[in-house]
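Of the protein chains in this complex, all but one are displayed in their positions.
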Amino acid sequence: MTEHVATNETILVVGGGISGMTAALEAAETGKNVVLVEKNPALGGRTSQLYRYFPKLCHPICGLEINQRRLKNNPRVRVLTLAEVSGIEGDAGNYTVTVKVKPRYVNENCTACGDCGRAVETMVDDPFNYNLGQHKAAYLPNAMAYPQRYVLDPAIIGSADADRAKAACKYGAIDLDMQEETIQVKAGAVVWATGWQPYDAAKIQPYGYDRFKNVITSVEFERLADIHGPTGGKILRPSDGKEAKNIAFIQCAGSRDENHLRHCSRICCMASLKQTHYVREAYPEDGKSTIYYIDIRAIDRFEDFYQKVQADPSVNFIKSKVAKITEDEHGNPVCHGVNTEGYKRYTTPHDLVVLAVGMEPSVKGVNIPGHIVADSSGFIEADPANGAVFGAGCASNALDVNRAVQSATAAALRAIQVVNKVAKAEA
Amino acid sequence: MSANTAVAAKYRNNFLKEIEEQVEMGDWVKMCMQCGVCSGSCPTNFQGAWEHPPQELFMMIRAGKREEVLTTSSMWNCTSCYNCIVRCPRKLPITHIMHGIAEYAHRLGMAPKLQPTRFFSGLFWKNATKTGRVNELKLSMGLYFKDGFVQGIKNGMAMQAVALGLVKAKRLNVMELFGGHKCKDQKGIQAMLKKAYEIERSRKTARIAG
Amino acid sequence: MADIKVAAYICKGCGLGERLDTDALVKVAQKDGKVPLAKSHDFLCNADGVAMIRNDIANEGVTHVMIGACSRRAKTEAFFFPENAVARANLREGVIWIRPDTEEARETTQEMAEDYIRMGCAEVKAMTAPGGNANTGSSKTLLVVGGGVTGMTTAIEASKTGYPVVLVEKSGALGGWAGKLYKRVPVHEPYKSPMDTGVADLASQVMGDSNIKLYLNATVAKTDGAPGRFVVDIATESGATHTEDIGAIVQATGFTLYDMNKLPELGGGQSPNVVDQAGLEALATAAAAGDGVIRRPSDGQPVKSVVFVQCAGQRDTTGQHLSYCSGFCCNASIKQAMYFKDANPAVDTTIIYTDLRTPGNGEDFYRSAQEKGVVFTKGRVAQVLPNGATSTVKFHDLILDDADAAMADVDLVVLATGQVANSGVNIETLTKPQVEGQEGEPQAAATVEVKPISILNLSYRQGPDVPQLKQGFTDSHFICFPYETRRTGIYTAGPVRRPMDIAQAREDATGAALKAIQALENAELGRAAHPRSGDLSFPKVRLEGCTQCKRCTVECPFGAIDEDEKRFPVFNESRCRRCGTCMGACPVRVISFENYSVNTVGAQIKAVDIPDEFSEKPRILILACENDAYPALDMAGMNRNEYSAFVRIIPIRCLGSVNTIWITDALNAGYDGVMLMGCKSGDEYQCHFVKGSELGRVRMSKIDDTLKTLNLESERVRDLEVAITDIQRVPEMIDKYAAELVAVGPSPFKGF
Partner (left out) sequence: MSKHEYAFYPGCSSQKGASASNYLTSVEAMCKTLDVKLTEIPDWNCCGASIGYAEAGELPRHVLNARNFALSEQNLPGQEIVATCAACWLGARETRERLTHSDTLMADTREALKEAGLTINEMPEIRHMVEVLIEDLGFEEMAKHVVRPLEGMKIAGYVGCQTNRPFGVAGESFENPVYLDKMVEMVGAEPIPEYEQKVTCCGGALAFSEPEKAQAQIKDIVESAYDHGAEMIVTPCPLCQANVEIYQGQINKRYGTKFDIPVMYYSQLMVVAYGGDAKAAALNGQVIKARRLEEIAAKPVKR
C-alpha cells in the first residue's frame, strides 16, 4: 500500500474495529484519504473476538475478510497499528494529531512463516482470548490478523528469547532496536471509533466473578465456543475442564443498575440468546441453558430469533435478577433468587455461569484530547462543541454490530463534509 | 356495584399515593422495576417466611391492594440485614420502606394483632424510650409475658438455660428488674420525643392536604 | 488483444526452497506453462524480489505476472501490481503447510506444487488486466424518495456534502410520521422529558436549500437506467411529468402504523376512546393548542385515567399480526404518558407491558417516567371492553400472577401498534419464480400485506421495487454491511428497512446518503460497488453467441441485466456486483470478465496433470468460494492442518459463478471427483452476493443428469456448505471425500 501524505483533507479514524474499519473504508471508497489508527497489533477489534453474530449465527471473521480485502485493494487507507492518539491540536478542518506508535520489533519483511514463534520459549497471556489462554511471546495476534505480521512481546526484549527469535528469522524481519515513536498526522476531521469494553464483572460482588472460577463473562464465553479459542471450540469450564452442559446466563450483569452502569447495553439479551445456541451446538443431547432476565430486549426483527429460542425445550427463561451466586462442594456455581412471575424461590446449581456483562464505552476514563461532550455513561454525544471529532459505533452509544456500522457510515459522511469544505476553500 | 368499585379501585394509583404520603420512604415504591433481587436477597423470605416479599408488595401497592398489603405479616419478617438495599439496582431503601409500611399498618391498627415481632418492636421502643436506655431484662420478661402469666413462665422456663448462661457470664443482671440503667434527663427525652411526634403528625396531615 | 508477455516468479522463502524442488518448478513454468520468463528468488516478497518483478515489468515488457509463493491473501502490499494481470500459485498455505514434511510425502507434495504452477500460468494467460468501463453515466444528483425525517435528513446531509438532491414526497407537506408528533423522545442528556420534534427546522432547511429540488404531491412514475445514469420520471398532482437525471437513489418511504381495526379484542375501532399512538399524538397536539388538557374523544371530558397497551398486534406468534417488535413503541408510550403527567400529575397513567424495551439511555427515560408517577405493570392484555365513555382493560398481571386482573372506568386506552414498512411491491409474490428451486424460498408472510402500489417503478427485468425480506422490510440482511440492498445504487433508509425510532432513522439516513454518493462516484469510474469494491472488471457478452435463454437476466441477484425487445440481455455494468452468476448461468458461455472467465478457470482445470488410473493418485478438483471457503483452507494451512495431496483448489468469486462446463470438463479430463465449497444459502444466507450460492446450488442439483449421460457415479460431484471458520472441518471433509472416491474407484476417463 502506498503511504499517502496526510493533509487537512485527510480523515483520521481512531480505532480499527468494525466501526473504525467501516468508517475508514467507506470514506476511502468515496475517494478520501484516511489514516486508520489501531492500538492493538492487528485490526478487527472486539467483533473479531466473537464466535458468531446474532441473529444469523454467521461468523464475524467472514465480514472481516471482506473488509480486509477492501483494505488490501485500497491505497487510500493508511493503517497504523500499535498506535494510540495522545493529542489533538487545532480545530475543525485543521487538526494536528499526535500519535504514539509502540514498537512491534518486527518489520515489513515478516512473511508470517512462524519460525520466530517456534524458536521462542516464553509464554505470555493471550489478550485475544481474554487471557483465558497463553501464546508464545513471538506471535501472530490471531489467525485473521491484518497486518499479517508477527509481534514480539516487550517482556522478552533484552532476553535470550529475543535473540533466539532474531536468530530464527531468515528474512531480517526482527528488529530488536525498534523504539516507541511519536508522529504527527494532519487531518481535517476525526472519527472516534474506539468501541467498548466489557464492564468489570468483579465489581458485581454478589456474583463472585473474582471468587468463583466457573463464573465467567459473555465475552469470555465467545472465546470458549470459538475454534480459535483456548479450548479449540469446546465448551469446558475453567475450574476443572469438565464439559459445561448446564449453563446459566445472567442478564443485566452491570447494566440497568445504578450501582454499576445506568444504561441498558442493548446487545446482552441477544448475545445470551445467541449463546444458548452454542450450548445446543456443543451438546445437542443434554445441553441446557437457563436465562435469568428482567426484560428480554430482542428489539425489532430480532424478536423472531427470541421466539425461536423460546420454542427450544433446552432453554429455560426465568424472570429474575439473580440475588447472589455461591459455590457448592463440586465447584458448581449456585444461583439464588426468586422467579418474580409467581414468586418461586430457587437455589439452582449450574456447571457454568455466564454473566452477560454490560457495555462500557472505551472512551470512558480515557481523556479524549480536546474534551468531548459525552453522556452520563461516557458515550460520545453528537454535539457541535465536538467540532469535527465525530463519535462512531460503540464509542457513541450501546449498539449492536449492524447499528454500529450504520453509525460509522454516518460518521464517515460527517467527516467527508468537513474535508470537502476544506477542499473547496483551497480550490 | 360494590364489586364494580372494588375493581375500579384496583390498579388505580390511590393507594400508591396514600403510601407516598404516609410511609417513610414511601415515594420510592414507584421506582421499583420488578427485578426481584430484593426478594431473592432476603434471608427470612428465603426461609419462606414472607407471604409477599418486598417487590411483590410494591406491585400490590401499585395494583391498589390496600387491605392485603396492610394486613400481611410479611414486612414484620424484616431482620434489617440491608441485603436488599445494597443490591437493588434502583437504589430503593427497601429495608426502610418495609419498616415504614409496617409502622403505617401498625399506626392504622391493621397489622396482624398477634404478630410477635410487631409486639416486640413496640415493646422495645417503649422500653428504650422510657428511661432513654434499654433494660434488657424487662425487655425479655415483657416479651415472655405477652401472652399472659402462665405462658410467660413457660417461655421463661424455655429460656432459662440461656438466661442462666448470661447471668453466669455477668451479662444479665437480675437487679435490672429494679431500676437498672437509665438516662439522667429522662424528662427532656420525653418532652423531646413528644414534640417530635407532634411535628411528624402535622407534616403528614399537611402532605395529605397539599 | 495486445501481445502479452508472461513471467513466472517462484519464491524459495518460508521453507519452499527446502520442501520443494524449485528449479523443477521453474522448468515446469517454462515447459508446461510456456512462459518466456521464469525465475526463482530466495525471498520474493522483500524489497529486492519485488524490485526484480517491477524491473521486468518496466524493462522486459512483462504484462502478465504469475507468482508462485504464498496465498493470494498474503503479502498483498508487496505483490501489488494494479496495472498488470496477476495470478498467484499458492505453494505455501496451499501445499507445504498442509503436507507432512516427510520423504514419502515429498513426491506428491512436489506434484501438487507443479500443478499449481501450471494452473497459475494457464490462468494468467487467460486474463487481461481490467480497465474499467468508460461508458457509464456521470450524474451526481441524488434522488430521495420520501419527505419524512429520514428523507429530509438524507437530502440535507447529501447537500451539505456538495451533491444536488431531488426530493420526492407524495403528500402535500414535508414531515411524514414525525410531522404528526406533538413531541419526540429525548436524544441527549438529560434523558428525562419529551423534546421538540425538530421537524419544522428540518423542513425549513430543506426548503431553504437551493441545492435541493423539492417535489410535493409527487410520486416516482418510472425509474430507468443504472447508477450514474438513472432517468427518473416524477409524476406530480397536476398530471405533469418531470424527468430527472439521477446518479443514485435513497428510498426513505417510512412506515404505516399497523391498523388497530384488526385488533377488535383490544377495542380497536370499537370506541373513539381507544386510539393508536398516532391518535394520541393528535389529541396531545390539540390539547397543546388549547388549554393543555388532553380530552376524551367521545365527549371532550378531561382524561383522568389512561392505559397504554404495549405490543398491540406485535410480537405475535399466532400468525395473525406482526411477528416482530417495532422497537420504538416502549419509549413512545413512555413519552405519551409524560404528556399527561407533565400537564397534571393527578392523571392515572399505566403502561401495561410484557418486556419493557428501552435500550441505551432509554433506561433514564424509563426511570424519569417512574419518578413522574407513571405506573408500569408487567402484564398481558387480553381484552379492552369499551362501555359508554370508559373502558375496562382486562389483563393477566404477570407479577401478581393474576389472570383476571382488570382496570375499570379507564377514560382512554392507547394501543401501541407497530410499524409496517412502506416498501412497495413485493417482487417475489409479483413474479412467479422462473428458475426452479426458488419455489422453496419464503414467500411474503401472511402477516404482511402485499402493497400493490410500486414506489420506484423500476423498469428492471426483475420487477419494479427493491426485494424484500419475509416481513416486508427491504432486503438488507447483512450484519456487517447493512446498507447493501440487491439493487446497486439504490439504498433504503429508515423504518422501511427495519423498525426504528427518529434518532436511528436520522443516523441511518446519513449513512445511506454516503452510500448513495459513493455509488455514483464509483459508477463514474466504472468501479464495482460492495463487496468487490473497486473491481474494474465488468461482464462482457458475445451477443452473437447468445440464445436468449434469459437465465442471466432472471438469475442476476442484483437485477443488473435487462432484456431488449429481441430478448437479448442488456447489461448495466454499474448495477453489476461482479459476482459472475450470469457467467455461471450461461449455457453457451458467452459471458466473461477480463480477469475471471469460463476460460481462466477452465484453463486451470485443463492444466492439471492427470496421472493414469494405475498410479493410485486420484485427482480432486475443489472450487472454493474466495470469501469463506478459501480463507478457511488458508487458515487450515496456517494451523498446519494436513489434507490430501490429491486435491487441486481453484478460488471462485461465488458458487453462483460456477459454470457446469467446468465440472464436465474436469470429469472428462479424468478428475476423480469435484468438490464445490460455497456459503450458506437460504433464509439466513451468508453469501455476499445474497442469492449467488443458492443459485449455484440449484444449478448443481441438476448435475446428476450430466453425470448420468457420462455414466458416472453421483459421488463424483459433492456440493458442500463451508464457513470461514471451518479450518478443522474442511480438511476432514477433503480426506473423507478422498477416501470415498477410492471406494468408488478411479474415473474411467483417465488417459483419454
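As written, the chain order gives the labels A, B and C, with residue 1 at the start of each chain.
Just so we're on the same page, a residue touches a chain if its C-beta (ideal position, glycine included) is under 8 Å from a C-beta of that chain, and two chains touch if they have at least 3 such contacts.
This one's a predicted model, so the numbers in the text were calculated from it and none came from an experiment.
Novice: Taking the complete complex into account, tell me which visible chains touch the one left out.
Specialist: Displayed chains contacted by the hidden chain, ordered by label: A, B.
Novice: For the chain that's not shown, point to the residue among A:G208, A:G229, A:G287 or A:P361 touching it.
Specialist: Touching the chain that is not displayed is residue A:G208.
Novice: Please output the residues of chain A touching the missing chain, sorted low to high.
Specialist: Looking at chain A, the ones touching the missing chain are residues 205-206, 208, 211, 324, 326-327.
Novice: Even though one chain is hidden, which residues of chain B still touch it in the full complex?
Specialist: Spelled out for chain B, the touching residues are 24, 43-44, 47, 49, 77, 79-83, 85-87, 95, 99-100, 102-103, 106, 111, 116-122, 124-126, 128-129, 132-134, 136, 139-140, 143, 161-162, 165-166, 168-173, 175-176, 181, 183-185, 188-189, 191-197, 199-200, 203.
The criterion applied here is as follows: only the chains that are shown with their structure count from here on.
Novice: Roughly how far is chain A from chain B, going centre to centre by Cα mean, in whole Å?
Specialist: That gives a centre separation of 50 Å.
Novice: Using mean C-alpha positions as chain centres, tell me how far chain B is from chain C in Å, no decimals.
Specialist: Computed from C-alpha means, the inter-chain centre distance equals 63 Å.
Novice: Just how far, in Å, is the C-alpha centre of chain C from the one of chain A?
Specialist: 23
Novice: Listing for chain A: what residues touch at least two other chains?
Specialist: 256, 319, 340, 343, in rising order.
Novice: Going through chain C residue by residue, note those that touch at least 2 other chains and give them in order.
Specialist: 356, 399
Novice: Using the touch rule from the top, collect the residues of chain C that touch chain A in their complex.
Specialist: 13-15, 43, 45-46, 70, 73-77, 80, 157, 160-162, 188-189, 315, 317, 323-327, 355-364, 398-399, 401, 469, 471, 473, 477-483, 498-500, 504, 507-508, 510-511, 513-515, 517-518, 521-522, 531, 533-534, 627-628, 631, 635, 638-639, 679-680, 684, 686, 688, 723-725, 727-728
Novice: List the residues on chain A that touch chain C in their complex, please.
Specialist: Contacts found on chain A: 1, 18, 25-26, 29-31, 51, 53, 56-67, 70, 72-74, 108-109, 111-113, 140, 143-144, 148, 170-171, 226-228, 256, 262-266, 295-304, 307, 319, 340-343, 375-377, 379, 381-383, 397-398, 401-403, 405-410, 412-414, 416-417, 420, 424.
Novice: Give every residue of chain B touching chain A within the complex, in rising order.
Specialist: These residues of chain B touch chain A: 33-37, 39-41, 45-46, 48, 53, 55-56, 83, 86-87, 89-91.
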